[in-house]
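Comments concern the structure below.
Yeah, one chain of the complex is gone here, protein chain that is, but the others are all in their spots.
Entry: chain A
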Amino acid sequence: MTAVAELMDYAEVVERFDPVLGLEVHVELSTRTKMFCGCANLFGGKPNTHVCPTCLGLPGALPVMNGRAVESAIRIGLALNCEIAEWCRFARKNYFYPDMPKNFQTSQYDEPIAFDGHLDVVLDDGEVVRVGIERAHMEEDTGKSLHVGGATGRIHGAEHSLLDYNRAGVPLIEIVTKPITGTGERAPEVARAYVTALRDLLRAMDVSDVRMDQGSLRCDANVSLMRKGASEFGTRTETKNVNSLRSVERAVRYEMTRQAAVLAGGGTVKQETRHFQEADGTTSSGRTKETAEDYRYFPEPDLVPVAPSREWVEQLRATLPELPWERRKRIQQEWNLTDEELRDLINTGAADLVAATVDAGAEPGEARSWWVQYLTQQANAREVELADLPITPAQVARVIELVKSGELTNKLAREVVQGVLAGEGGPDEVVDRRGLKVVSDDSALLAAVDEALAAQPDVAEKIRGGKVQAAGAIVGAVMKATKGQADAKRVRELILERVGG
């Protein structure tokens, strides 16, 4: 076991140091095919079934650029307020690793397709932080290694490794921020808010699945500290394996407290790659490289330069959807929300989901209440992001519609949602399978009412005597007998009819 790192109290960290962040986000594009060949770009699948000579790097095979991927890269660049290169090239990044079939990654180096932009990020209290974007460039993903036999799932200690090249050649966009300074104690929050904003943006653009849990959005967090008043950045570490929004925040915070302790103890921070441990929220040192990695970049001779015409770029600019923050401004007005209500919406990550639910036909108030209350509880219970719950806005809208038409009670509706979350299908399917329709057949209800009245003659007597509120007990009994599938209002009517009549 590695020694437990010493940590500095967070309040002291931010009192003595200024954090500097740099975030590198890799986004897998959801194009139909891979970056340089015609293989299907699909998550999962039987290992090594979406492969061909090109993505396996067989001798003689050549890459051909995926035009859709270039289009997505340009659109992402535009949405991030970047300049779009008039001419750029791919480069080869040379290093050996078994999951990389050619032993070089086709990437972009000093000529990225998009550069010099920014993304405005809204924090929980409404403060806006502008994060500078250094560049967004295109590259291909590697295959996946599965290390078998070790305790950690990492290569050390493994007995053997399996390689799956289905992911090799999947188009990636790497988005790199400029150094983020001046955020002080809010640095971890800013990091999280930035990745969240980026995810929402990419989702709205429909260019990626942006599923952190599946690796279609991955974040590497560079963190360094400088003493208050210093002007030069400190040595940074790069933390990988940060697989959720919450982890982004935790990883940055942990690195700040760890580095501060090292510096305060008179030590120096080692420039290295670190791995985030989801279980305890710590980071651990990756294998230290004895020599600096030299990737020997040079322009990829197998591909022609990319020279997007200005007309094309403008056409693509016109295809940008309403961006999430613009949409939020609009919904605040349309739904008449206070700043605080809007913030709740945003903080729960529900704004876009609610909007999408409204777009699917639901009434804004209902949509908001489902996402902000019941579904947020479900997400918290499952420890996932709201957006990662396996239910779509359209499905939520359908549930709301079923309640409105009287086919479901609120209680039944929650059960239907549980069914959807459990993977039993869409709302209608769950209703059918679980038999959750409201019992609206009066004769069936009457039988249950008569039975309940007969079972509690004293209560029946009270109602007859004018104590209408006593009917509640009978309603309860009927609901129990019908397993909650009755419309309580109708049951009450029937009871009064029966007793009174």
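Note that a residue touches a chain if its C-beta (ideal position, glycine included) is under 8 Å from a C-beta of that chain, and two chains touch if they have at least 3 such contacts; residues count from 1.
Going forward, contacts and distances are computed from a predicted model.
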{"item": "Which of \"Electron transfer flavoprotein subunit beta\", \"Acyl-CoA dehydrogenase\", \"ATP-binding cassette domain-containing protein\" or \"Glutamyl-tRNA(Gln) amidotransferase subunit A\" matches, in UniProt, the chain that is not displayed", "value": "\"Glutamyl-tRNA(Gln) amidotransferase subunit A\""}
{"item": "Residue touching the undisplayed chain, where the options are A:G60, A:G229 or A:P457", "value": "A:G60"}
{"item": "Residues of chain A (touch criterion as defined above) contacting the omitted chain", "value": "53, 56-65, 92, 94, 96, 98, 101-104, 161, 163, 294, 296-298, 301-304"}
